[in-house]
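What follows is chain A.
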Amino acid sequence: MKIMKFAILTLLAASTGAAHAADPFVVGIVAPTTGSLTTVGLRQLSAVQWWEKKVNAAGGIVGRPVLVVHCNDEGSPEKSASCVRDLISKGSVILLNASVTGPIRAAMPLLQNGPVMVTPSPNIVPSPASYVFQTSPSDVDLTKSIASFLKQNKLDRLAMLASTDASGEVGVASAAEVFPKEGIKYDLARIDLRANDASIQLANIVKPEVKVVFSNYSGGGAAAVVKSYNNLSLAQPLIVSYANISDAFINVIKNDLPTRLLGTGLKAVAPEMLDDPARRKHVEDFMASYKEMTKDNVDMLTLLGLTLADTADAVLRNVKDPRDAASVRTYLETNPVPSIQMLRWSKDRHVGMTADDVSVLEYKKGKWVKADPVQ
Partner candidate 1 sequence: MNPLTQSLISGLMSGAVYALLAVGLVLAFHTTRVVNLAHGESFAIGGLVAATLADAGLPAYVFAPVAIAASVLFLLAVERFLLRPRRSWPIGNLILVTLAAAFLTRGVLQLAMGVDPLSFPRMFTGAPFRIAGGVLPPQGLALIVIGVTTAVAVTLFLLFTPLGRKLRAVAENPDAAELLGVNVDRARSLAFGIAGALGGLSAVLLVPLVSVDYQAGLGMTLRGFIAAALGGMAPATVILAGLGLGLSEALVTNYAGALAQDPIVFIALIAVAVWQSRKIAFGGTGRA
Partner candidate 2 sequence: MTLLETRNLSGGYRALTIFSDVNLTIEPNTITGILGPNGAGKTTLLKTLAGLLKAQSGTIRLDGNDVMPLSAHDRARHGIALVPEGRQIFQGLTVKENLGIPRSASRFSAVEFDRRFEEILTIFPRLRERLGQLGGGLSGGEQQMLAIGRALLLDPKVLMLDEPTQGLAPIMVSQVLSSLEALRGRFSMLIVEQNRDFLDRLSNSKFVFRGGKLEQTT
C-alpha cells in the first residue's frame, strides 16, 4: 500500500511538476500594508514572517521549507477578494487573513471548497460550516471581560466611546448585547475617524457618577481620545480596546497618560497571568526571539500574528496532506492548537478563544499587568 501511495504521489508530482519533495509549503497571508490599516497588517505580517524564517532556519517542516506569500489588500474588500483568488492560484495550503472586517468578509465566499482561512479579527465569528477559523475571542467575549471587571469592582455604570468604523459598530452591538444582561448602565458616544478631538463626546458621556470610561476605538486615531481625556483633566480610569495594547500606542500617548490606563487584552500580553508554564514559555521565547530578529517589541497585534503562525505550523506538521482542505478543517475542529494560549475550535464553534482568555490589564511602569481594583 505504502509503495502504491508513493508511486501515485510521485506520478502526481511528476505530472503536475508542482509537488516536488523539496517544494515549499505555500502559506498565503492577506494583510493591509498600505492604507489606513497599515499598523494592523504590518505587525501581524511581521510575526508570520518571523515564523517563516525560524522554521526554515530549522530545516523546514518535514523537510520542506515554508514560503509565506503576502498580498496587500489595502483594507479594501475588492482587493481582498483578488488577493485571496491570487493566493489560492499560487497554491496556498492555508490562508492567513490579517485584515479587518469588510475585507475578510469579502474573502470568505471564495472559500466554499477551501482552503482553510485563519483570521485573528474578533469581529468575524465565522459560521461552523465554513472553512474560516477565528483565533481570537469574539468582540462579545471582550465586552464580557469588561462587564466582569466592572462587577468585580461593584460598578454598574460605564461611559463608552466607539468610533464610526467597523470595530466601533461591532463594539456598539456587543455592548447592547452584554451590558444590559449584566445590569450595567452605559452612556455611549460615537467619534468620527477623522476627528481631531474627543472632548465633545467625553463632555457628553462622562458624568461625575461614572467611575470608569471605556474607549472601544481601535485605530491610531484613538490617541485623540486619550489626549482629550487629559485635556479635560478626567480622573476616572480609562479602558482602551484590544488593538491599542501596543508600544506604538503608548508611544503616541506617552506625554498624556491618564491617571490610570487599562485595556482589554489577551492574558498572554502579561505572560505571568498564564497558568500553563508551556504557554508562558512559548510567549516569552517568542518575545525574546522576535525582539532579537526585528528589534521591535511584541504587542497584542504581534501576538495575534503568532496565533496565525502557530495554527499554520500545527496544520503543516500534523495534517498528512495539507492541500486537502477538508482534512485541515477536521484537524482544526478536533485538535486544540497550542499557541500563545490554547486555541480550541470545534465542529460547532470556529472561534478559538473565549472570554476566559481575556483580562482587563493595566499599564504600569512600562508594562501591561493585571489591573488593580477600582475604588
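Candidates were picked such that all candidates are chains of the complex that A comes from, given by their letters.
Note that in this section contacts are C-beta pairs under 8 Å (C-beta built on N, C-alpha and C of every residue); 3 or more make two chains touch, one makes a residue touch a chain; residues count from 1.
These numbers come from a predicted model, not from an experiment.
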Please name the candidate from 1 or 2 that touches chain A in this complex.
1
Quick one: which bits of chain A touch candidate 1 in the complex? Just the residue numbers, please.
33-36, 38-39, 42, 164, 189-192, 194-197, 199-201, 203-204, 206, 220-221, 223-224, 227-228, 230-233, 248, 251-253, 255
